[in-house]
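Of the protein chains in this complex, all but one are displayed in their positions.
Showing chain A:
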Amino acid sequence: MGVSAPNSHLVPDWDSVFAQLNKGQMTDFPGGVHPPQAKALSNTTPIATPNLPDVLYIPIKQHSGVVGTISVSIGDQVKKGQALTFSSHPFSVPVHASTSGTITDIMEHPSAHASGLPETTIVLTPDGKDTWDLLPVIEDYKTASAMVLLERISDAGISGLGGAGFPTYIKTNTQKSVECIIINGIECEPYISSDDRIMREHALQIKQGIDILCHITQAKRVIVAVEDNKPEAYKALAEACGDDERMLMASVPTKYPAGGEKQLIQVLTGCEVPNGGLPIDLGILMYNVGTCFAIADAVLYGKALTQRVVTLTGQALTKPQNVWALLGTPIAHLLEHAGYKPDQQKRQKVIMGGPMMGFTVLNDTVPVVKITNCLLVPAQDELPDIDDEKPCIRCGVCADACPAGLLPQQLYWYSKAKELDKAQDYHIHDCIECGACAYVCPSEIPLVQYYRQTKAAIRQEADDKAKSDKAKERFEARQARLLADKKAREEKHRKAAEARKAAMENKGNDAKDKIAAALARAKAKRAAAAKAAQDNQQDDAN
C-alpha cells in the first residue's frame, strides 16, 4: 500500500483520487490495531431464517433522533410492514410491525442499550401467517422524483444499519452537491460477519440500492470499499457492479477501525473530515451495505424495514451463523436457534455488537433493533473478563493506537479529574469510541468508559446550562411582571383616591349649592309671605 501525504481539511480532487485507487494506492490512517479476526466462526454458512418467535418486543425508538407517536392500540390486528408510529418531526422515522399479528401490550421493556433501562415498547404476538402490507412498488425509480424516493426511504423506517442509526433520508436529503458516494462494506470489528454475508448473497440488490441513491443524489462517482479479508464479498460486489463506469471497487487493507466513517474517508481519499464537520463537507455520503439492501427493498419491493442480518457468534454457541432476524425478536429466541450452551459460560453473558464496541445486555428478553449487527456469546475463556484497572504508567501506547489522532492519556486524566473544559480542548468529541486505546492498554484501564462518561457529563452540563438560562429568563420575566403589576396596582389606587377626592369636593359644592338654594327658597318664601301680608293689609284698608 502506498502512503501519500495527507492533505487534511481539503476537498478531495476526485480524478486523482480515482487514479490512485485504480493503482491500488491508499492512504493510511493513524493508529489502529489488529485484533484476531474470529470471523470464520460465523461467515461460512448462508444467512438462515429462524422460526417466528412467540412474541416480538418492538421499541418505538430505534434510530437516533426523535420518537414518533404510537398509532396503534392494544388489541389491534396489524400486518407485516404496517407502521406502528408516526411523526411529522423531520428527525423521526417510524417503526413497523415485523410480522402480522396482534398488539398485545404497550409497555416499558428493557432496552437494547448499555443501560438496559426500560423504554416504551410495543408487544406484538405473531399470528404465524406473516402477511405483508406492502407499500406501493416504485418499479421505475428513474422516473420518480428525488422527493418521492426520499419519502419512501423515510416511510420505510430506514436508518443507518451500520451502527449509529441515523435516519437515512435526512443524510441523503442534503442541499450540498454530492460528488461521491462511498459504500461501506468494511466491517472491521472482530467476530461480526453480517455485512460479509449480505454482500456475498445479495450483491445485486445492494447494487440496486446504490443505483437508487445515485439517482436521488445525482452523484457521479461511487466507491465500494471492502476489507481485504473478505475476498468472496469483494468478488460478488465486483461482479454485480461490473459494467458500471461510475463504480470503483476498493480492497482496503485490514486494520481496525478502518470501517469508521472518518477513517475510511481518510484511507480512500487521503482527506480528513474537518473537526466538527460531516463527510458531506467533502462532498461525500457514506452508506452501509445493509442500508443499501434495505433501500432497494423499500423502493423496488415496497417492503418496510422489518428485519436485518444479525451475526450469532461466540464459542458458547453450537451453531454460530448469520440470521435474518425480525426487528423486535428477543435475543433468547436467536440464542436458542444457534444452540446456546449455558454451561460454556461462567455466568451468562451476551454482548450486543462486537467485542470492541459492544455492550453486555441486561437479560435475554432484550430485542434485536435496527442497529443490532451481532450477538456475541463468548465461552468462559474466550474473551478476557477483567475488572482490574491498574494505574496509568504513561507508556503512550494508547496514543499510537488512536485512529483519530487524539491523546487518550490526556483525555483519561482530564476525565478522571472531571475537567470537562480541558477534555473538550483535547477534542474528546472526535473520539469514535472504537476501543483501540483500551485494547492496547497494559494497565487494563477501561479508557472508553471514561470517555463515554465524560461525554455524557459534557452533554449533561450543556443541558443544565440551557435549563438554567431558561429558568433565569422566566424568573426575570416574572419579576418584571410582578413589578409591572405592582405599579399598575399603585397607579389604580392613586387614581381611585384622586377620584374619591374629586368626588368629595364635588359633593361639597353640591351641598353648598343646596344650602344656598334652600336659603334662597326660604328667602323667597319669606318675601312672598311678607308681600301677601302687605296685600291683605291693603285689602283690609280698602
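To be clear about the criterion, contacts are C-beta pairs under 8 Å (C-beta built on N, C-alpha and C of every residue); 3 or more make two chains touch, one makes a residue touch a chain; residues count from 1.
By our rule, contacts and distances are computed from a predicted model.
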Checklist outcome for this item: Name check vs UniProt for the chain missing from the figure, options "Electron transfer flavoprotein subunit alpha", "Aspartyl/glutamyl-tRNA(Asn/Gln) amidotransferase subunit B", "Ion-translocating oxidoreductase complex subunit B" or "Superoxide dismutase", returns "Ion-translocating oxidoreductase complex subunit B"
Checklist outcome for this item: Among listed residues A:D244, A:D425 or A:D469, the absent chain is touched only by A:D469
Item to check | Listed residues A:A203, A:L268, A:M356 or A:L411, member touching the removed chain | outcome: A:M356
Checklist entry - Among A:I70, A:C392, A:L407 or A:A457, which one is in touch with the chain left out? => result A:A457
Checklist outcome for this item: Touching the hidden chain, out of A:S115, A:N275 or A:N506, is A:S115
Next on the checklist: Give me the chain A residues in contact with the hidden chain, please.
Outcome noted: 35-36, 111, 113-117, 119, 351, 355-356, 358-362, 383-387, 389, 418, 435, 438-441, 444, 446, 448-450, 452-453, 456-457, 460-461, 463-464, 467-472, 474-475, 477-478
